[in-house]
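Okay, here's the structure, questions in a sec.
Let's look at subunit A:
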Amino acid sequence: MPMVYSSILDWVNFPDIMANPYYPFETYNLPYDISQKLWEIIGGTIAWLINLLFPGNPVSEWLVCDMTVNFFALIIFMIVVFLVVFIGILISLWEERKVLGRTMDRRGTMVGMKGFLQCVADGFKTFMKEDTQPRKVDRMTYMWTVSLVIGTSMLIACMIPLSDRWYVVNYNTGLLLIMGLFALAPFFILVSGWSQNNKYSLIGGMRAAEMMISYEIPMLILIATACLMAGTFNIGGIVQAQYDTMPYFIPQCIGFVTFFVCANAEAERTPFDLAEAESELVEGWQTEYAGMKWGLIMLADYMRGYVSCAMITILYLGGWNLPFIGDLNNYVPELVFLLKTWLVFFAMIIVRAALPRVRTDQILNLGWKVFMPLSIINLVIVLLLKMGGVF
Partner candidate 1 sequence: MSPIREYDSSWEGDIENKLTEKFGDKIKFTGQEIRRVYAHVERDAIFDVCKFLNDELSFEHCANVIGVDMKDYMQVVYHIDSYTTYKGECVELTVDVPNDDPHVKSVSSIWGGANWNERETWELFGIVFDGHPRLERLLTPETYEFFPFRKSYKLRGWE
Partner candidate 2 sequence: MTMDYLEKYRDGRVNTAKTLWVMKPIYLILRLFNKTVVHRPVTILYPYEKLWMPDNYRGRPALAFNACIGCGMCARMCPTTAIVLVECPDDEGKPVKRPQVNMGRCSFCGYCAEYCPTDAMTMSPIVELAEYTRADLIYGPRRLAYDHTTDGMKIDIEETLLSDYQAGNGERRINPAKTDRPVLDNAKCISCKKCFKSCPVQAITMEEHGKNAKGRPILWPSVDDQKCVSCYTCVDVCPKSALHMNEVL
């Protein structure tokens, strides 16, 4: 039955998103809600304008039908999720610069908004730079690997749920998906190091692979332990389990510290930035990347740092919930989550300020002789607790 449209308010209405038959999620999703409402406003206005010119046309009707709203809402949804993560990462970048500056008795960045705009200026600068490319690189792998490193980093950064209503996917094995993508980057780095036809890059790529085999296994054992404790691979489930009992860094204190160090290595931050060891391998595997590519690699580094911190927050610090405040948790769990992430990132910055880079053989020793036993001990403790019925 054709509706009678008279004013703009007839076009722009905010129906219940769950009622949409094409709603892609099973539970309420805040960013999708925001996106759909945004599209209601934008699409409704367009439809109203077209309808003013050509009353009763089918395009206006099409613009506000359920399927189209869903389609455009998903596009806006992507942008909204990415922007929030992006700004979160820029804030962590700013945090690193300021905190690192203060620990070194200097001021850190000083450009606008307490130095925050330096990120913007740097981004601008790298984008303005000439995009040079050495002649003898293996062009295809050179471009593809770096795109994949940046792409996967961005993907996992966006896939981290900020709360039980702010997520992209809600699989039961969401954690495994994230970890799988997270562990991909060293392979790309290896190939990228080879493709650049540069000895520093080659050694840097080799180091990335060498390093991965040392920290990845204890890290996976630790994740498995946390999942075992919660009884689920679902991120929401793990967080909820911690809310029901206690944050896991209390029973798993050994695992927490070990995971923190492994996450540092995963993000290739300073005690473990062997692949880009500045003092011996000029810029490691990034040596031949210039301008915008390098800027994006730098951003990808911080995205991986953000993901590492988010993993620690989810697995050990109780995710987006705060203990003892009950229903107040329902107001801004996203902000709580980001704040916790930045807190973990602060710890990473302090570690970066305090420690020098380790050597390749040292990280192998560390991974296999220290972290591996520690993670097993942690697993045993969790098993005992489980069997004792504490959790």
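Simple rule for what comes next: a residue touches a chain if its C-beta (ideal position, glycine included) is under 8 Å from a C-beta of that chain, and two chains touch if they have at least 3 such contacts; residues count from 1.
As a selection rule, all candidates are chains of the complex that A comes from, given by their letters.
Just so it is clear, the model here is predicted, and its values are computed rather than measured.
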Seminar exercise, completed: Of all the listed options 1 or 2, subunit A is touched in this complex by number 2
Exercise. Where on subunit A is candidate 2 touching in the complex?
Worked result: 99, 101-103, 105-107, 110, 350-351, 353-355, 370
